[in-house]
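To keep things clear, I will list the structure first and then write my remarks on it.
Subset of chains shown; positions unchanged.
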Amino acid sequence: MTDTFTVTAVVGNPKRLSRTLTTAEALAAAVAGPGAPTASTDLAELYLDGIEPPHDGFDHALARLRAADVVVVGTPVYKASFTGLLKLFLDQLPPGALDGAVAVPVTIAASAEHRFLADLQLRPVLAELGASLPVPSLTLRENELPELDAHLAKWTGAHLPALRAGAAA
Amino acid sequence: MTDTFTVTAVVGNPKRLSRTLTTAEALAAAVAGPGAPTASTDLAELYLDGIEPPHDGFDHALARLRAADVVVVGTPVYKASFTGLLKLFLDQLPPGALDGAVAVPVTIAASAEHRFLADLQLRPVLAELGASLPVPSLTLRENELPELDAHLAKWTGAHLPALRAGAAA
């Protein structure tokens, strides 16, 4: 790995400025390291005016993905899966858009029973786009969000080395 | 089962008037029986102007679902799953929107390898919404569409009795 690497987040919560966004950005920052810049795309903003996003905005989001070593992909668990908004964006990406990138899903579920469901469905989709997924996703329940820092610290402690190794490969 | 029952189709291909729509409507007609009316919702029309559909259009689509004994749910296979457009609509449905309905997925894949992938992901989502799924989905490859009538006949021959029994339960 070079000394720095590029991290971006893309978040598919239909509510703008959601807790999913905050959480994904926090993970992106933790992955990038202290002081390193990160960027995030809030799909609720990008798709404000239609299921066809503005060309400029879409191209900008795509360029960020292509430039990223690590892509944090955030979604709440809706109807036992990832959100349609997230998949709408992923559907519009060209084949192989995530080739060479490491993807890390971040999912937030309302109940314990649904904790793994969006993740189970999302990982094969991201792999289809060419991403590698070398580390477990960050899967949280809503009631764990007040202790986000502790959960992030635990996750990064366990998985950051493998994530950085994957991103540098 | 009563003599007649109500069938509706909802289709999540982002292209309007898609072959997915045609195929789902053909299956809906075959399920309803000769001369019975069916209705379909082309989500590419409903979401023409944004990820929040017009209230009237959405309420109309929801009313159709609630009135239906059988809901045919059509999607192409995109990025190894159902489309984001379809899921966007399903996400906006109230919990239990498909309670008491029988759902039949119709999926169309570009390659043999992807034939079952949207179906595998879609069935648990429809079950989460309360639908029952008593019969196998109609999973087609694009190159099978020219012989759609034959495939429909085979599918209905094998599964229509169980489907009608489920719809009447």
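Labels for the chains are A and B, by order of writing; each one numbers its residues from 1.
Here is the rule we go by: a residue touches a chain if its C-beta (ideal position, glycine included) is under 8 Å from a C-beta of that chain, and two chains touch if they have at least 3 such contacts.
What you see is a predicted model; the values in this text were computed from it and never measured.
Note on stoichiometry: the full complex in this file contains 4 copies of its one protein sequence, with 2 placed in the shown coordinates.
One rule holds for everything that comes next: only the chains that are shown with their structure count from here on.
Centroid to centroid, with C-alpha atoms defining each point, chain A and chain B lie 30 Å apart.
Against chain B, the residues of chain A that register as touching in their complex are 14, 47-51, 78-91, 93, 117, 121, 124-125, 127-129.
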